[in-house]
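In what follows, a single structure is set out as structure tokens and then discussed.
Partial complex: the chains shown occupy the same locations as in the complete assembly.
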Amino acid sequence: MNKIIPSFEEAVADIPDGASIALNNWGLAGGPQNLILALREQGTKDLTIITQNFMYTPFPEEVVVMPFMLLPQMKKLIAGFFAAASRYAYTTNLPAEFVEMEKVLEKEVIGHGNFVARLQAGARGMGPFYSPVGIGTVVEEGREKRTFDGKEYILLTPLQPDFAFVRADKADKYGNLTYNGTCRCLNPVLAMAGKTTIVEVDELVEPGQLHPDEIVTPAAFVDRIVVNEPGARGSYEYTMKKLHEMLSIPEVRGAVIGQAKQMVKEEGDN
Amino acid sequence: MKEKLSEDIMALRASKEFHDGDVVNLGVGIPNLCATFIPEGRNVMFESENGALGYGGIIMVDEFEKVEIQYIDAGGRYFLPKEGMSFFDMGDSFGLMRGGRLDITCLGAYQVSETGDMANWSIPGDTSIGIGGGMDLVYGAKRVIVLMEHVTKTGELRVLKECTYPLTGKECVNLLITDIAVIEPTKKGLVLKEYAPGWTAEEIQKLTEPKLILADDLKEVEL
């Protein structure tokens, strides 16, 4: 048993037009950057992209690759948070056609908690479920509402993506995975939810090197693994280096540290 | 002299609500500043929606060398590691909120209503759907504290009979801290508990659409 695939191209080669693909997007690290690049390279069309945060990043592609770049290949977005690219229209490196594409994109955005709960239900092979979150808001529109014990709920359906792109810190060839810090985020949920789970990982270790109590994603959930070249584009080390290169420029430092979200919103926040 | 409270003072006032051992989620903006003002001897554990608990201080612009990209909070700010912190997946993070394990959430808002409704994720004309974690936070947290300026920069009221912007949650706000007042939404209506130095209840009422109930122990903001 060896789930290692030699290249990102090969790992995504069988993804057909119209597939649904789920991936993590929160922060610069923890996203499957090279899998995204391979999918763009392949040009697969009519994708449904499932990710907690879908937004344009002001960082250049050489620093970080995010799901936003797949927009020209997308038919639909399922997300917890969606920030319109038009908000970034003042930045220089946003392609104008992206703003137009985004407008016509089919979108299903239901908040982070309901979003992740749908993936968890899919991961566990469960059916629809009732959520108490979103009652009295736009989220309840068009959804079944029902009262249990005097409390209102909305009915949500499970999500089981055709492919999950997972970014992990360490893996063995069987597919046992660990994560580092907040790069964990949605990744373990995705690994369980994907019908086929493809992992981009920074470090390959021998079976037995990960302590069995410390493994976060057990091997059963993993189908394919591609190992990032140390220091190469998309690796943790590379992204860290690029970020610090940007931080070393005093003019952009403030925008990078702690103000990522202020760039998105005019006032207030959630 | 009648001044409005600074963002720091608002944050300081909010941080008085934190008890030792509380699990607290801080939204982006003024709420984030609360982390700086935790009273001596109180160990407050900060929770971030992306899956972190009990982490250390936020890295400031002049300490940028300390940034590690795997230590980022929900608002995109980098933090320092701290003894006793933990990481978990986003499912457990939102489970923590909805399951009743989040003691306090501090959030910014656009509007708060007489019944404690709040709106903080969308303004008219916005083509974004920036729901994010707000609905879960205000549903799940035991206490919801809103920090916002009492009126907009152009003078429009934000404490309203009914919110006009899309809601984040209904009847969810437990305490509203603005730059001129501390207000508690109750079943009877909004109770004015504290006022900024130099402000009168009448002046605050003028900038507030619903009728304010004056607390028996109405006082100047205590810090």
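General observations
Order as written gives the chain letters A and B; numbering starts at 1 within each chain.
Basically, a residue touches a chain if its C-beta (ideal position, glycine included) is under 8 Å from a C-beta of that chain, and two chains touch if they have at least 3 such contacts.
Since the model is a prediction, treat every value here as computed from it, not as a measurement.
For the full complex in this file, the chain formula works out to A x2, B x2 (one representative per kind shown).
The criterion applied here is as follows: only the chains that are shown with their structure count from here on.
Note on chain placement: the centre of subunit A and the centre of subunit B lie 27 Å apart, centres being C-alpha means. Chain contact summary for the complex, subunit A toward subunit B: residues 26-30, 52-53, 79-84, 86-87, 103, 107, 109-114, 116-117, 119-120, 132-139, 179-189, 216, 236, 239-240, 243-244, 247-248, 253-254, 257-262, 264-270.
Across the interface of their complex, subunit A is touched by residues 27-29, 31-32, 48-52, 58-61, 64-65, 67-78, 87-91, 94, 97-98, 107-110, 117, 120-121, 123, 126-137, 139-140, 148, 152, 166-170 of subunit B.
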